[in-house]
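One structure follows; several queries about it will come next.
What follows is part of the complex, with its chains left where they were.
For reference, chains read A and B in written order, and residue numbers begin at 1 within each chain.
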């Protein structure tokens, strides 16, 4: 019963804006919906809102902020109060600071990432329309995910950030990774919805971005994604496999600035009364790469 | 932000209890979790709760009731108040009236079906466990769906029942079928969750049951389901196809008493701020059977 409806957008820092737009539109297959100075706004074909990805020209890669859409102003106010009570410093983003968006609140979570909450964004509609729609539109390009699915971030104090998301924002923790003695949390997977995760954290340096996950429909779409990446010489880090955590099917790769992307399929439906699945550190390899069964050094190290 | 967490269970009336148990365990592949007089309790392998299907020995087929799990007692009380205000007559089901269940409230919705709300049910866990789980358990039988997904019922006054589910129970209407002039609602698809539907109604006689949908992971699992049905000589009504409505992939068939079942895959993720997709009556064939593009007489007529 979180007042948070969904992951709404990521603003990513990219170094060559035009090359990045080309990548996100031709290879990922998002649609450009607007430009505003050094920012380009993009959406997936199956999303109603004006954008879910903002590319911001910058001299370093990474995530500017992650934002969640809240159900209404009333819920937003309640959350604002709880966030301040938790001790987060909070600022207001004015209406129209960004294209097609209303006002937002912005705050730093215990892992040092900037998060925003908002309720207003222009709905531009999906590629299939809402009157007698076909299941998919013509003219799709590239990987063509349905939507932005989740983000994974790194940070040091996963206990606190988990407490923040569960107690303040009413997420439920679907899975966690812990040391074998159970003392320290090394990974935390959190959902405000019935998805396997909307946001996740793994132990690592604060304020860093691990990846943005885009949803594709099935295991054959993961294969198609991987084929497209090779055809376009996009660096692939993890070839098609299954996650133990979330059970999802996946391929990982990098945008031109080195921000990691994922095409993610399947994964279970979660409910807030489901027990949190626990992975112990000795099985972390299987949890993350179910077939490989061991960690990949770059997967912990390559952060933006 | 519905206080309702999910579709919890269906109690189905079946005529030959042992034959039905054999069908639901060997062909659908549910697990028997208990017996209680003329009732047999079943769950899918990926469900935590004690049961999602109850088979009740009877001299006619159909649905005794459908139940939703509510987040907590506080929400249940709020819903109880709103249900009575709406004008539904409400009774209480005492704690332990059924195996592994706490108390429930029971009421008749505007289409004449009995619905229950409850918060307590014993969790028996899934086939994979919650510590370093594998993605699927060994020893699965038959179609082996992950979970009960939704039910479709028939009734006359779809406007009222939609109002009941959206205004009283806080569902959102994901899709609807209307007459070409837009005056009369012929179908209504409703979700309390981020699924494409948890319950749906099509125009027809009151208090009748159309089908129970079980979730399978993908289009190949729909094929496997259809193969299993032919191998076991189970009557298949609709061979593998896609729905326009929900975009899901499907096969329809009948249990030994004539209750319709569905193996359903895919379908989109819905949010409460998504506009309701509208199908006009002239496109109802495409909406329901996307490839066939016309209705099937039995699909409207065979009800239990």
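The rule we apply is simple: contacts are C-beta pairs under 8 Å (C-beta built on N, C-alpha and C of every residue); 3 or more make two chains touch, one makes a residue touch a chain.
What you see is a predicted model; the values in this text were computed from it and never measured.
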{"item": "Number of identical chains forming the whole complex, with 2 shown", "value": "4"}
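Keep in mind that, in the parts below, only the chains that are shown with their structure count from here on.
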{"item": "Size of the rotation, in steps of 5 degrees, that lays the CA trace of chain A over chain B", "value": "180"}
{"item": "Between chain B and chain A, distance of the C-alpha-averaged centres to the nearest whole Å", "value": "31"}
{"item": "Complex contact set, residues of chain A against chain B", "value": "1-3, 5-6, 46, 48, 69, 71, 75, 123, 130-135, 146-147, 193-195, 215, 217-219, 242, 244, 247, 266, 268-269, 271-280, 283, 286-287, 290"}
